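Data block below; observations after.
As you look at this complex, bear in mind that one protein chain is not there, while each of the others sits in place.
All chains are identified by letter, namely A, B and C, in their written order; residue positions are counted from 1 within each chain.
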Amino acid sequence: MTLKLGVIGTGAIGQEHIRRCNNVLQGAKVVAVSDINVEGARAALQRLNIEAEVYQDGHQVINSPNVDAVLVTSWDPTHEEFTLAAIAAGKPVFCEKPLALSADGCRRIVDAEVKHGKRLVQVGFMRPYDSGYRALKKVITDGEIGEPLMLHCAHRNQSVGENYTTDMAITNTLIHELDVLRWLTEDDYKSVQVVFPRVTSKSHAKLKDPQIVLFETQKGIRIDVEIFVNCAYGYDIQCEVVGEEGIAKLPEPSAIQMRKNARLGNAILTDWKDRFIDAYDVELQAFINDVKAGQLTGPSAWDGFAASVAADACLKAQNSGAIEPVEMPPRPTFYNK
Amino acid sequence: MTLKLGVIGTGAIGQEHIRRCNNVLQGAKVVAVSDINVEGARAALQRLNIEAEVYQDGHQVINSPNVDAVLVTSWDPTHEEFTLAAIAAGKPVFCEKPLALSADGCRRIVDAEVKHGKRLVQVGFMRPYDSGYRALKKVITDGEIGEPLMLHCAHRNQSVGENYTTDMAITNTLIHELDVLRWLTEDDYKSVQVVFPRVTSKSHAKLKDPQIVLFETQKGIRIDVEIFVNCAYGYDIQCEVVGEEGIAKLPEPSAIQMRKNARLGNAILTDWKDRFIDAYDVELQAFINDVKAGQLTGPSAWDGFAASVAADACLKAQNSGAIEPVEMPPRPTFYNK
Amino acid sequence: MTLKLGVIGTGAIGQEHIRRCNNVLQGAKVVAVSDINVEGARAALQRLNIEAEVYQDGHQVINSPNVDAVLVTSWDPTHEEFTLAAIAAGKPVFCEKPLALSADGCRRIVDAEVKHGKRLVQVGFMRPYDSGYRALKKVITDGEIGEPLMLHCAHRNQSVGENYTTDMAITNTLIHELDVLRWLTEDDYKSVQVVFPRVTSKSHAKLKDPQIVLFETQKGIRIDVEIFVNCAYGYDIQCEVVGEEGIAKLPEPSAIQMRKNARLGNAILTDWKDRFIDAYDVELQAFINDVKAGQLTGPSAWDGFAASVAADACLKAQNSGAIEPVEMPPRPTFYNK
Partner (left out) sequence: MTLKLGVIGTGAIGQEHIRRCNNVLQGAKVVAVSDINVEGARAALQRLNIEAEVYQDGHQVINSPNVDAVLVTSWDPTHEEFTLAAIAAGKPVFCEKPLALSADGCRRIVDAEVKHGKRLVQVGFMRPYDSGYRALKKVITDGEIGEPLMLHCAHRNQSVGENYTTDMAITNTLIHELDVLRWLTEDDYKSVQVVFPRVTSKSHAKLKDPQIVLFETQKGIRIDVEIFVNCAYGYDIQCEVVGEEGIAKLPEPSAIQMRKNARLGNAILTDWKDRFIDAYDVELQAFINDVKAGQLTGPSAWDGFAASVAADACLKAQNSGAIEPVEMPPRPTFYNK
C-alpha cells in the first residue's frame, strides 16, 4: 500500500520534498500538488519527471479523494489555514515550520487537533531525526551521564544577508534549538534571558550579532545557546550536555581528517543544507511510516506551540534585557506519550 | 515502474536483503524467492510479511517471467552457477561475494558477460558505497593530497571463533580490502608478501593472528594491511592514504564524545554488521537504480575476478613467506569506464 | 650570580617552592626560611637536604642581609603584612595568592608599591605561565581569530570536601579564571551575574554546585564560566575564545590515545596539582629571572587587586541574583606596560 501525498506549495522546499518522497523514500508518492503559480507547479513536476494532479488552491489538494495525507510547504502565513483544513478533513498533515505565525495560531491548531481526538499533525522540526542528536539523547536516557544539569550550545552560520534582523536570530535560527532541546531534555523552559556581546564587525545595521540566550528549565537545567550568524568560519551546530556523572557532546559531522600544509584537521560545512540533509529523509520517512501505522510520533502541534511560546519570550527578553518567564499552559493529556 | 526482484537463498543475508528491498529501499520489490529449504523460505516471508513466489530451485527464480533482476545470496559454492544462469537469461544479477569459489570460476563469469556484450553482474562488495570511503576517494581524485604513494590499513575484529583459520584472514577478511583498495587507488596489485608477528595469546591452534600483508601496485604504491581478528578491543577499519602533498584518513564512525570516569573518548563498534550498515542500503539501492537506468556501475565481475586473483596470491604468500607476483591478465576493454 | 631567596612559611606550598628553587630551577637558592613552627621548618629543610637560616618570624627573613628576594607562602591572613614589609625593605616579593584577604588589603599593597616607585611584587597566579594559555594568547594577539567576542570556560573538579562552601567556588576556584581571563583578553570586567542550575546530587548542604558566572567586560566581551566542583569525572579546565574570524580552544593536556575495551580515548587528569605542574616551575623561574634582570613582568599587585575586586562582585552576585557592576578604579599609569 503506497501512501498518496498531496503537497501544498511547490517552491524550493516543496520541490525538495516531492523529489524526496518519489525518488528517495519508501512507501509513498505525491499524487497532487498546488501552488498559486500553477504554471510554476507544472514546470516543477515536469523537471522532476512526476505526474500528479495540479491545483491552484491548497484546499483542493486537501479535499482531493486521491490524497491520503498532506504536506504543507507553502508561504508561512498560510500554514495555519491549511493545517486546520487538513484536520477538518481528517487527513494527516506534515506542516513545515512555523506551524503558525503566532503562539495563538499554534494554539488554535492544538485545540482543533484535540477536539478531533487523534493526532493528525507533525511539525517539520527535523533535528530529532538527526542521528547525532538521537545518539546524544540515547546516552542521556540510558543514564550514562546521570541527570543533565547544564547544556552548552551554539548555532553558527557563516554569514547572513542584509535582510536578516536581530529578531530573526530567534524566529529563524534559534527556533530549531527551541524544539530540539525540549525534546532532548524532556523538559520545558521556565525563563529566558538574552545578552549581547560586542557586535562582530561582519554584521550590519539591523542585526546585533552574536547573541547568547540563557534558559532555565522547569527541572532547573541551565541552557546557554550562542547564536552567531556571521561567524565567518562555517556552519556549526554544537550541543554539550553536562550531567551529574559526565559530559556528552553532539558529534561533529563525519569528515576526512587530513595532514596538509602544516595543518592537521578536517573541513567544516559551510552550507546549512548539508548539515541535516539525512535528517530530512529520516523525518519524512518517519511521517510516512507513522501515518501508515496509524499513529504519529514526531514533533506534534503541541511541540510547535511550545516552540512558539518560547520564541515569544525570547523576543521579549531581547528587548527588555531582563529575565522573562516562559508561560506555558498545562499540556493536554492528549499529548502525553 | 517498480523493479521486480528474485532472491536465491533465504538465509540470514537473503532475508536481510529481502527486508531491505521491500521496507527500506525505493523502486523495487521482491516477487520471487528460492531456497533448498522451501519451508524455511515460506516462514521467512511470513515473518517479513511479504508475499512472493517460492521455489526450491534458484533456476526457477531466474526463469520466472515475473522476475526482472536476481539477487544471489545462496550457499557460496552455488554463486557461480546461478550468476552464469542469470547471464544466460539476460537478467541483471547482484551476487554476494564471493562471485565464485576460484579465480577460474570468476573468469568464466567474466567471459560469459563479455560474450553477452553488456554488463549484467554486480558483486556484493559494499565498501565502495560507504560514505567514508567515498569521501576519501573524492579527496584523492580531487588531487587534495597529490599522487598516492602509500596506504596504511588495518582490519581488526574483536574476536573470531575456533573454526577461523589462517587462510580465512585472506578469503573472508582481507577480501574487502582487496576490492576497496583497488577501487580507491584505481590501480592493480603487482606483488604481495605476508609477514607474521608474534601470535596473540587470544588466538587458537589453527590461526596465526595477527598478519601483515604488504602489496606493491602497478603504479608503485606500497600498501600495508594489518589483519588482526582477535584484537580484543573492537571492530575497527583503518585506512590512511599518504600522498605527495598530504595525508587523508578514513573517518572514524560517528560517535558521542564523552567525559566520564576520568576518560575522554567515545565508543568503538564491536559488531562488524554495524560498521557498514548504511553502505548495504546504498549498495543495493545503487544496483536497483542502475538496473532501471540500464547501466551497471558498481563492482563488476572483473572486480570480483581481480579480488580472487589477488586473494590467491596472498594465500601463496602466506605459505611461501616470499614476495609473490599477482598475475592479472589484461583487462578486457569491455570493463573500461 | 645566584639569587638568594627567603621563604616565609614552610607548609606544603612553601616546601614545594623550596624544593623547586633548589633542585629544579636555575639561578637561585633558598638561604633563609621562617615558620611559626620552627621545628617543623627545620625538619622540612632536613628532609629536603637543604641548609638555610631558620627563623620563627617572617620579618626576620625579610630583614636578613643574606636575603635578596622573598617568597610569601605563609597562612593567608599574613600575606598582606609580609608583602608590605618586603616593599618597605625594598626587596622583591613573590606572594602566593591571595595577595590579601580583601580588595582593600590589595589596594594598600598597590599604594605602597606605587609609592616605592618600582615594581617589587609578583602574585602567585600561575596560569599565565601555562604553555596552553600562552599559546592561546598568542593566537589571539597574532590576530588569527580576529577580535574576541565571547569566551566559554569551565573549571571542573572531580569532587570537593564538606567544608567547601558556595562562596569558595569564587574565592578558591574561580579566582584563577578571574586573573587569567583578564590577562588573556587584556580587558577588565564591567559586570557579573551568577546563575545556579539544579544542584548535583553529589554536592552537600553548604554548597550550591554547579554555578555559572557570566561576565561582561569593558570592551563588551561576554564570558561564561561554568564552575562545577563535584563533576565526578575529573579535573578539567576549558577555555574557548570565539572571535570575529574563528574560534581557538585551550589544548587538552597531552595524553596517550588508546583503543581498548571498545573505547577510543585518553585519560583525564583527576588531581589539580598535575594540571599546571609545569606552570609552577615556569612561573617561579620567571620571577627569579625578572628579579635578576631588574624588572618584574608577571602578575602584579594591581592584578591581585583586580582579581579581588572582581571576586567581591561575584560574591555579591551570588547572593543578589542580579547583574552586579565590577567597580574598578582607574589603573595607575605605574602599571601600564
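Just so it is clear, a residue touches a chain if its C-beta (ideal position, glycine included) is under 8 Å from a C-beta of that chain, and two chains touch if they have at least 3 such contacts.
As the structure is a computational prediction, the values presented were derived from the model and not from experiment.
Although one chain is not drawn, the whole complex shows that of A:78, A:254 or A:270 it is A:270 that touches it. Interface note for the absent chain: among C:46, C:66 or C:261, the touching residue is C:261. Which of B:152, B:204, B:292 or B:316 touches the hidden chain is settled by the complete complex: it is B:152. Of the listed positions B:53, B:111 or B:226, the one in contact with the omitted chain in the full complex is B:226. Residues of chain C that touch the chain left out of view are 23-26, 131-132, 135-136, 139, 144-145, 245-251, 254-261. By the touch rule set out above, chain B reaches the unshown chain at residues 146-147, 149-150, 152, 195-198, 200-202, 210, 212, 214, 216, 219-222, 224, 226, 228, 231-233, 242, 244-247. The set of chain A residues touching the chain not shown comprises 158, 232-234, 236, 252, 255, 259-270.
Just so it is clear, only the chains that are shown with their structure count from here on.
Comparing per-chain C-alpha centres with the mean over every protein C-alpha atom, the closest match is chain A.
Work out the mean CA point of chain A and of chain B, and you get 38 Å between them. Among the residues of chain A, those in touch with two or more other chains are 245-247.
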